[in-house]
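Here is chain A:
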Amino acid sequence: MNLTFFLLLSLLLFSAGLIAVMSRRNLVTVLVGIELMLNAASVNFMAFNFFVAPDPVVGQIIVLLIIGLAAAEVAVFLAILMVLYRARHEVDAEDIRELRG
Partner candidate 1 sequence: MSPTLLVLLTIFAPFVAFGISLVFLMRRPVLAQGVALAGGAVSVLAALLLLAGGPAEPVRHLWFASGNFQLQFGFVFDGLSLAFGAVVAVIAFCIQVYSIGYMHHDPGRTRYFAMLGLFGWSMLGFVYSVDLLQAFIFWELVGLASFFLIGFWYEKPEAIAAAKKAFIMTRVGDVGLFIGVLMILNLTGISDIPALLDAETGLLAHVSGGTLALIMMLLFMGIAGKSAQFPLHTWLPDAMEGPTPVSALLHSATMVAAGVFLFARLHPLFLASEVVVVTVLAVALFTAILSSTIALVERDIKRVLAYSSIGQLGFMLAALAAGSLFAGVLHLILHAVFKALLFLCAGSYIHRFETNDMEEIGRLGARRMRWTTAGLLAGGGALAGIPPLAGFFSKEEVLAAISYAGYTAFWLVALLAAFLTAYYTFRMIFLVTLPARMEQGAKDAAGDSPWVMLVPMAVLTAGAVLGGLMMGPLGGLLGLEVPSHSLISMLPALGAVAVGVGLAWWDFGRARAPRRGFVEALGPLHTLFVNKWYVDDFYRATFGRAVHAVSRLLQKTEEKGLDGGFDNAAISTSRLGGLIARLQNGWVQSYIASVILIVALAGFYLGIR
Partner candidate 2 sequence: MDFPILSAILLCPLAAVLVIMLIPAGRDEWVRWVSAVFSAIALALSTVLWFAYDPGAAGLQFTEHIPWVPAVGIDYHMAVDGYGVALIMLNSLVLFTGVLTMWTLKVRVKEYFAFMMLLVVGVYGVFMTQDLFLLFFFYEIAVVPMYPLILIWGSTRKEYGAMKLMLFLLVGSALLFPALLAIYHQAGLGTFSLVELGAHTFERDFQVFVYPFVYLGFGVLAGMFPFHGWSPTGHVAAPTAVSMLHAGVLMKLGAFGVLVVGIRLLPEGALYWAPLFAVLAAVGIIYGGFVALRQNDFKFVIGFSSVSHMGIVLLGLNIGVIGFAGGDASTGQSAFDGAVFQMFAHGVMTALFFSTVGYIYETSHSKMIGDFGGLGSQMPKAVSIFIVAGLCGAGLPGLASFWGELLVFLAALATFPLLGAVVVAGLVLTALYVLRVFNQAFFGPPNPKWEGLPDLRGWALLPRALLVAVLVLFGFFPRAMLDLIGSTTSLLAEVF
């Protein structure tokens, strides 16, 4: 169990999230992808905090922050999603292009 292991784990998580975000058309899946990426970042922070700089617990604080932010973000995201679904009866990322320039 060393730093590299955790970094690889984080990379894996992040890549999975990225693939989900990039390739899935359903916005719920995209949301899941985003959550995965955030968690990858959290893992990274914790890993560095544990192995490299254990004394100031900055990493843990930031992870808490990320969790908080993620919760808020999910709430907002889901709210938008609900409204979108009500209005258009679909949550397809490729079809929702109202904000086209």
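Selection rule, in plain terms: all candidates are chains of the complex that A comes from, given by their letters.
As a convention for this text, a residue touches a chain if its C-beta (ideal position, glycine included) is under 8 Å from a C-beta of that chain, and two chains touch if they have at least 3 such contacts; residues count from 1.
Given the structure is predicted, the values throughout are model-derived calculations rather than measurements.
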**Asked** Okay, in this complex, which of 1 or 2 is up against chain A?
**Response** 1
**Message:** For a test of understanding, state which residues of chain A touch candidate 1 in their complex under the given definition.
**Reply:** 18, 21-23, 30, 93-94, 96-101
